[in-house]
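Note that one protein chain is taken out, while the other chains of the complex remain in position.
Going in written order, the chains are labelled A and B, and every chain counts its residues from 1.
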Amino acid sequence: MADPQSFAEKGADLELVGIQKRYPGFTAVENLDLVIPAGSFFALLGPSGCGKTTTLRLVAGLEEPTQGRILIGGKDVSRLKPHKRPVNTVFQSYALFPHMTIQENVAFGLRRRKIGDPVGKAHEALRLVELDHVADRKPAQLSGGQQQRVALARAVVNRPALLLLDEPLGALDLKLRRQMQQELKQIQQEVGLTFLHVTHDQEEAMTMADTVAVMNKGRIEQMGAPEELYELPQTAFVANFLGQSNLFGVEVVGSTDQVLHTNLNGARISLPRSRSARESGTITIGVRPEKLSLSTHEPESELSLNVLGPGRVIDASFIGVSTQYTVDLPGSGPVEVFAQNMQAGPIAGAGDEVWLSWHVEHTFGLADDRVETGALTADLSTRAIATRASHAE
Amino acid sequence: MAFTAFSANTKVADQAPRKRGWIALLLLAPGIAYMLLFFVTPFIQLAITSLQAPAESGGIGQYVAAVQFSNYWVAIQEYWPQLLRSFVYAVIATVVGLILSYPLAYLLGVTLRNRAMLQGILLILVVAPFFISLLLRTLAWKSILPNEFIGTDGAVIFGLIYNFIPFMVLPMFASLQALDLRLVEAGSDLYASPVTVFRKVTLPLSLPGVVSGTLLSFIPMSGDYVVASRSFLGSTDTAMVGNVIESNFLQTQNYPMAAALSILLMVIILVIVATYVRKSGAEDLL
Partner (left out) sequence: MKRFTLGKAFVPVVSIITLIYLLLPIMYVIAFSFNEKRGRNNISWRGFSLENWQNPCGAPQVCEAFGNSILVGVVATIAATVLGTMIAIALVRYKFKGRSTVSLLLFTPMATPEVVLGAGLAAQFLLAGVEKGIGTIILAHTMFCISYVVVAVKARVASLNPAIEEAGRDLYASPAQVFWRITLPMLTPGIIGAALLSFALSFDDFIITNFNSGTATTFPKFIYISAMKGVPAQANVLASMVFIAALLMVIFFQIININRKKRLARV
C-alpha cells in the first residue's frame, strides 16, 4: 500500500496506537487505541467537542498528535505530511476550489500524483455522483447538495486507502441527506474503500456504518456494530446518546448462573448475567422505552417478565406511528414508554394508573458507577431534551 | 483601513432593492458637477492645449488655439528617453516592490490571522509611513544612502519602491485575510506540496489584491518626479517624464509641450493597464 503514486487496490487498515492530542488548557483526545479493518465503513459518533473531528484531522495529517502513532496498512504515517498520506478527506465545508471548474477540482489530486488521464477519470467520478453535466461550471454555481457530491467525487477519484468524511451531510436537507447516505454506502461497497465517517447524528451512524464508536470527552466509550451498541450500551452516556433509555439505580440481591436479581424499591428486576457489566453491589440498569409494555391492570407475574408499578401517566403524546407516554413511578421518577399504535389511539391518558412490563432479556446493566454519572433515570433535564432534539434533527 | 477597500475582492453586492427616484440625482448632482468642472474639463483643456501653437506676439507663455498635432511628434522625438525611462523604472520598481510586499502581506493576513495583537501592531507599522511627510522620508534616504549611489538609476528605483510599499501591502493583505484556509488544507489533502498549494490555490485566490496593489503603484510611479529630481535621489541622467512635464509647465512655460507629454503619458498608461488587466483576468475589478 505504501506508494501514494498509485491507486490502492483496496482499502487499508487504520490503526491508532495510544493517540493523544493536547492543547494548552485542555485535552482533545485522550488515550485512543483503535483498529479499523480494511474495507469497512466505520463511524465515529459523538456530541460536539468530544474529539471526533480532532481524531479525523490527526488521521488526515492536518494536526500532529502529542503522543502516539498512526498506522495505515501497517505503515507508520504519524510523521508524514498530509500530501504524502494515502488519505483523502471530504470536508464539512466541502472546500471546493472556487477559482477552478468542477472538472479541475475533481482532477486536482490526480494531477498532483501525475496519474494518467486525469480528465477521463474525473469524468468517471462525476458520473458516479451523477454530476458529469456540470463539469465545466464553477462551485459557486452549484447548490449545496451538488457541491457535497462534487467534494465526494474529488476525494473518491483518488482511490485512497482510507477516505475520511467530516460530517459531510450536515448542511443538507432531510430528503437529500437520506439519499446521500444510501449513495455513500453504495459507493463504499462498490469501490471497496475504507471509510471513516465522523458525525453527531446517531441515526446516520447507525444506518451507514458497519462499526460505530461512540466518543465522549476525548475517549471512545464503546465500540461495536450498531445493533450491539444500541441494545447493549455499556455506559450511561452511550445509553442516552443512542436513542433514549430509562435508567434505574438498583441493588444486586441474588443471582443464579444465568440471571442476576436486583431490587428496585421493593420491586424485583432481573437481567441475564451476560447483559450486565457488573455483578454485585449497586449498579445501574436500563431498558429502552420501546421495549416497555403499558397496561392499565396489573399483569400476572412471570419469570420472564420484569414488572414495575403502579405508576401514574403524566403525559401521553400521540405521534402517529406511536404514542409516547411519560409515567411517574414512585421512588424511581419519570419513565418513558414508546408504544406502537397497534390499535387506534392511546390506551391510557394523563392521570391514569398503569403498570409497565418488559422481557427480562431486554434489560442491560451498565459498567458505570452510579455516583459518577448521576443520570439514573431517563434524563428529563432541559439540556438532555435539547441534546436529544438536536440529534433528532 | 480605508485602503483595504481597494482590494475589491467583493464587488459591491446588490443589497437592498435599488430604489429609483430623483433623490439619486439630488445626491449626485453637486459631486458630479464638481468632478465635471475640475476633472473632466481640465482633461479636455489639456487636450486642447496640447494642440496649441505659439502666439505671434512671441512672449513666453503665450499660445493660441490651433490644431498643431506636430507638438506630439516633437514631444516624442525630444523626450522619448524620459518616457522610456519612466516606464522601465516603474516596471522594475513594481516587480521588486511586489516581491518585497507579498511576504509581508502574507505574514499579516495568513500567519498572524489569529494573533490580533501582533497583527494590529504590524499593521500600524505598515501604515505609519502615511503619517509622516513623504518628502522628508525620501530626503532621509538621501542622507542614509551612500553618496555615490545617489543620482543613479538604482537610487531612483529604490526611492520609488519605498514610496509605494504600503500601497502594495494593504490590498494584498485584504485579499489574503479573506483566504479560506480550509482550501489550503484541501489542497494538501489532495497531494499538493506546500509550494504547489501556494501556486495553485493561494496565489490565484489572492490575485485581485495583487492586481489592485500593482496598479495602485505602477500608475503613480510612472508619473512621479519627486524621487527623480535632483534635490532628492535623482540627477540629470535620471529625469522621468514627470520631471520634464514639470519643467515645461512651470519653468519654460511651454504649455503645449507639457500638455502633449501629459496626454502621451496617459495614453501609454491606459494601454499598459488595459493589457495587464485583461491578461490577469481581473476585468471585473474595475
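One rule holds for everything that comes next: a contact is a pair of C-beta atoms (placed from the backbone, for glycine too) under 8 Å apart; a residue touches a chain by one contact, two chains touch by 3 or more.
This one's a predicted model, so the numbers in the text were calculated from it and none came from an experiment.
Participant: For the chain not shown, which residue from B:93, B:190 or B:226 touches it across the whole complex?
Facilitator: B:226
Participant: Touching the left-out chain: which of B:66, B:92, B:178 or B:273?
Facilitator: Here the residue in touch with the unshown chain is B:273.
Participant: For chain B, which residues lie in contact with the unshown chain of the complex?
Facilitator: 1-3, 5-6, 10, 12-13, 15-16, 18-21, 23-25, 27-28, 30-32, 34-35, 38-43, 45-46, 49, 99-101, 103-104, 106-107, 110-111, 116-117, 120, 122, 124-141, 143-144, 162, 165-166, 169, 181, 184-185, 188, 194-195, 197-198, 215-216, 219-220, 222-226, 231-232, 241-242, 245-246, 249-250, 255, 258-259, 262-263, 265-266, 269, 273, 286
Operating definition for what follows: only the chains that are shown with their structure count from here on.
Participant: Can you list the residues on chain A that touch chain B in the complex?
Facilitator: The contact residues of chain A facing chain B are 4, 60-62, 81-84, 87-89, 91, 93, 95-99, 108-109, 112-113, 154, 158.
Participant: Can you tell me which positions in chain B touch chain A when the two form their complex?
Facilitator: Contacts found on chain B: 180, 182-183, 185-194, 196, 200-201, 204-205.
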